[in-house]
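Moving on, here comes subunit A:
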Amino acid sequence: MSEQPTIRAVDVHKRFGTIEVLKGVSFEVHRGSVVSMIGASGSGKSTLLRCINHLETPTSGDILIDGESLCFRGGTGSERRPRPLAEINRMRRDLGIVFQQFNLWPHMTVLGNVIEAPIRVRGLARKEAIALGEACLARVHLGEKAIEYPARLSGGQQQRVAIARALAMQPKVMLFDEPTSSLDPELTDEVLGVMRELANDGTTMIVVTHEMGFAREVSDRVMFLHNGLIEEEGLPAEIFSAPKSERFRQFISKHLRPAS
Partner candidate 1 sequence: MGNWERLVWNQRDALASGLAVTVEICAIAFVIAVLGGLVLCLVRMYVKPLRPFAIVLIEFFRATPILVQLLWVNYVWPPIFGWPDSFFAAAWAALAVQSSGYLAETFRGGIEAIPRGQLEAAYSAGMSPVRAFWRIVVPQVTLSTAPSIVNQFTVIVKSSTLVSVITVQDLMFQSQKIVNIWYEPIEILTATAAIYIVFIFLVSVAGKSLADLLRRRYGIAAA
Partner candidate 2 sequence: MSESLQQALDVSVFWEYRTVLLRGLAVNVYVFAAAAVLALGIGLGAALLRVNRFRALRWIGTLHVEIFRNAPDYIMVVWVHFVLPLLIGYVIHRRFELHPFVSAVIGLGFVYSGYFAETFRAGIEAVPIAHIEAGRSCGMSERLILWRIVLPQVVRRMLPESINQFISLFKATTIVSLIAVPDLMYQVSMITQQEMRPLPLYTGAALTYFAVILLAGSGLRALSERWRRKIYA
């Protein structure tokens, strides 16, 4: 793993008013790996994820995408300045994100949702975009729903469409912000199933989740956040069976379902 990490967070701090949510987080994610971020509510994991695609701006620190700084331009020297929105948008194309609330656009069909960004942002021709969109929908097993409107789909189906929409931009990294937290238990599995397939295909993924099963079985690495810092991090097999920190031990015992 000597090549450059795809995502690198460097001492990220985030403050909302007087509350500091992230207190100096650093980590690396390499190509093809699946990283799960777990932790209690308020630990800062969603905020951290949202910093990666600049939906939140870090108060200090930096995010590097394939070595290129997301937050600043002009290198590390004296010409360093905050990156303007237009350039951030350009970099966002390489980051796909799936939200807890799906956030599909209700006035467009499923296919419309998927091809919107490829056409408008990447400038793809409509025919190509449709082909790409249909391929992405097939990948999440929703090919036949292309002409439906989101309102007619179940929660699990909508979330899979959201995944297809993110995939259609052919991003370097897929970010997942608690993708199954809004779903009924029966619908959670279909989404986790798709995420497993993506992981097996070699997609680089960062997943914020409460699903310990997924974190343990699918990720290459797990990060446990507590109070804005990475409390523990490592291979799932190691840290789940032998947690080093007391807090993590308590967290596991509260959240982990017995291994089936």
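Selection rule: all candidates are chains of the complex that A comes from, given by their letters.
Rule of thumb we're sticking to: a residue touches a chain if its C-beta (ideal position, glycine included) is under 8 Å from a C-beta of that chain, and two chains touch if they have at least 3 such contacts; residues count from 1.
For clarity, every value in this text was computed on a predicted model and none was experimentally measured.
K.L.:
Among 1 or 2, all from the same complex, single out the one that touches subunit A.
P.N.:
1
K.L.:
Which residues of subunit A touch candidate 1 in the complex?
P.N.:
53, 55, 85-86, 89-90, 92-93, 95-97, 99, 101, 103-107, 116-117, 120-122, 149-151, 162, 165-166, 169
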